[in-house]
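One protein chain is absent from this view; the other protein chains keep their places.
Entry: chain A
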């Protein structure tokens, strides 16, 4: 497999990724602009819902024109796509606002461009997701491997009982419990809503994220421990493991080089998908701990009917998922020698 093949594969996957994002944006757009029409709302009513409280006739007309609401949904979608690729001009009264590419439009509520808002909220989500992912990947895989190697032992049973409990607990419940215990009663960690950006106060940033990291990681670590254990047990029963042992390889080499490597591939797939989804907004965790990330932004936008922001967050989240899937697929070839990029 030459480097050219890898490049061709990546290019093909990138084209696929763009197509997928187009589909995601089309569906999201359809939900907000086409569904209300199906449900029998007139364009005036739709425009009014974006004007705010006590809409005047002129404001409605202006909004309608600004957002091209009187045009068919397909054309409106075309305007949106054009904005991403080439930027877009918006009429705001006598003046024209130019929104440079990639333009995700203006928030209906705050009249601010969407992209800076997303960039503003991203670090909080990124801090939360990256820290938790590191924690759950290391702990989950370690526990899973140890459980598989000592199958039936006390450690295995205890770990699996806790893991089963972990996958059955909703994050907003464990989050609230941990806040009640460690923040409110024991006062070890700061409570909800105490997040500060890393650039402002690194120590406070760390302190405020410990509880969210641990609660979020616990949920996923439980899932990954179960996955790793099942994968390891299946791999350890394979013939090539017996062969490796039979030719006298040390047990450590058999476990790490032979068994772990092939049972890690499904974990990696799930990890890519999970991390991608989290980066698009760990909605529940951010909500429970009041972390001002993308998920919080999305919820606020949805409750306020602020379509451009919702579309922006959804697209960004889908981009993360698609990109991480691509990275995972390319990494596959590095980990698993059986995989050929095709």
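Miscellaneous remarks
Just so it is clear, contacts are C-beta pairs under 8 Å (C-beta built on N, C-alpha and C of every residue); 3 or more make two chains touch, one makes a residue touch a chain; residues count from 1.
One rule holds in what follows: contacts and distances are computed from a predicted model.
A chain of this complex does not appear here, and its UniProt-recorded name among "Blue (type 1) copper domain-containing protein", "NitT/TauT family transport system ATP-binding protein", "3-isopropylmalate dehydratase small subunit" or "ABC transporter permease" is "ABC transporter permease". Set against the missing chain, the residues A:176, A:249 or A:330 yield one that touches it, A:176.
For the chain missing from the display, the contacting residue among A:62, A:99, A:167 or A:330 is A:167, taking the whole complex into account.
For chain A, the residues touching the absent chain in the complete assembly are 20, 23-24, 27-28, 31-32, 35-36, 39-41, 164-165, 167-170, 172-173, 176-177, 179-180, 184, 192, 273, 276-277, 280-281, 283-284, 287-288, 295, 298-299, 302-303, 305, 310, 313-314, 317-318, 321-322, 325.
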